[in-house]
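Before anything else, here's the structure in question.
Omission of a single protein chain aside, the complex is shown with its protein chains in their original locations.
Take a look at chain A:
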Amino acid sequence: MSSRPIRFAMISALLVLPLAACGDAEDSASGGDTYIVYFTGDYSGAVSANNASIDAGIKLAAEELNAKGGIDGKKIVVETANDQNDPTKAVSLLQQRLAKGTKPDLVYPGSSSAVSLSLLPILTRQKIISVGGTVSGLLNDPAKFPYHFGISSPGKDYAPALIKIAQEKGYQKIGMLYANDATGQSSAAIYKAAVEAAGMTFVEARFESTALDMTSQLNQLKAESPDALVLNGYGTAALYAMRSRAQIGWDIPTYCDQLSSGYPYLKNLREDELQNVNVVISTVTLATSERHPGLDAFIAKVKAGPAGKEITTTGWGLYATGHDSLALASYAAQQAKSTDPDKVKAAMESLAKPTGTPPWFYAGPKGDLVSFSYSATNHFPTTSESTFQYVGPGGYSTEGFYTSGKA
């Protein structure tokens, strides 16, 4: 018997199968009595520790909401996918998942902006609500990605904390040392705009990822006599910058950007190498800040869970990112009285501020530190002047609170 028809059938099936995932939103609907949360993240690669914290937060929120009857009467089921922080793999896994027929009701679209950006066109086509903690400005495009909402503050929200200090101290010229890559350039553009808008002068120097020393770049900046320095970079880049700064004896007031602030400097540098260095931190993560009434119980559950040991590395904030994503989606569904994506989207864009304590932790006990006042043109949260503040370098306590001076 000729094998050509069989081959033809197999090839046709292979061609049709992926296309099935690209169908219209009306092709299928999510399960009747379950609310499916699809979390795609890096479970085995470089950012798996961060991913484990977000994963734990989502699962704790699901547990908490299921105990109260779920979302719109539906039981929450959390599905996970290991995309290894690879956009191509994330797209492939999502398409495989969608090919199964039932759509997720909510997607947490990855641990990096690159992964989120790769998934959003599919999620938009499928009309699936997504809430994520990735912060690239490209994600805040309601015209292009109408069903995506950010849960974390974008990079530009960190700059006002610097401007506030600069104005208080009377700085006239701000220098910035940053990585010559997409992240560094994006951060520099944000700070340049903020500094110049405040009437100050901005000077800059860049470093390559291959740099083992930054004394040349810092000497170049020093020659411009800035009043303060902003630093971008993570890992060895941040360490080389700090050590080179100390080597040339330049104890200029130094303010780390969002990326650079996350690095545990005290584990690798001496205190005298960090003289006049400040990191920007969410006010809510400081041990001295007023606590959300549910936070202590949440932290206790986090610590008792399988990802509990990561709390001293990531702080409780990253667990809250996962938790708050689901809490926010649940609140919007409650407002919409439905889990229909169009109704939830409409509810999100006119979200009423919760009365009393909000069901999410990261906005603080009064819900005023981060505001989810989304609109048809802005799908990212807004912050106030007190959302972020500069403190001395430190680390996270066993409860996940940031403590200056603690390694």
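What we mean here is this: contacts are C-beta pairs under 8 Å (C-beta built on N, C-alpha and C of every residue); 3 or more make two chains touch, one makes a residue touch a chain; residues count from 1.
The rule we apply is simple: contacts and distances are computed from a predicted model.
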item	value
Name of the absent chain as recorded in UniProt (options "Branched-chain amino acid ABC transporter permease", "2-oxoglutarate oxidoreductase subunit KorA", "Acyl-CoA dehydrogenase" or "Heme exporter protein D")	"Branched-chain amino acid ABC transporter permease"
Which residue of A:Glu79, A:Glu208, A:Glu271 or A:Glu290 touches the chain not shown here	A:Glu208
Residue, one of A:Asn66, A:Gln95, A:Gln220 or A:Thr403, that touches the chain absent here	A:Gln220
Sole residue of A:Ala114, A:Ala246, A:Ala346 or A:Val391 that reaches the chain not shown, by the stated touch rule	A:Ala246
Residues of chain A (touch criterion as defined above) contacting the omitted chain	46, 180, 205-213, 215-217, 219-220, 235-236, 239, 244, 246-249, 267-270
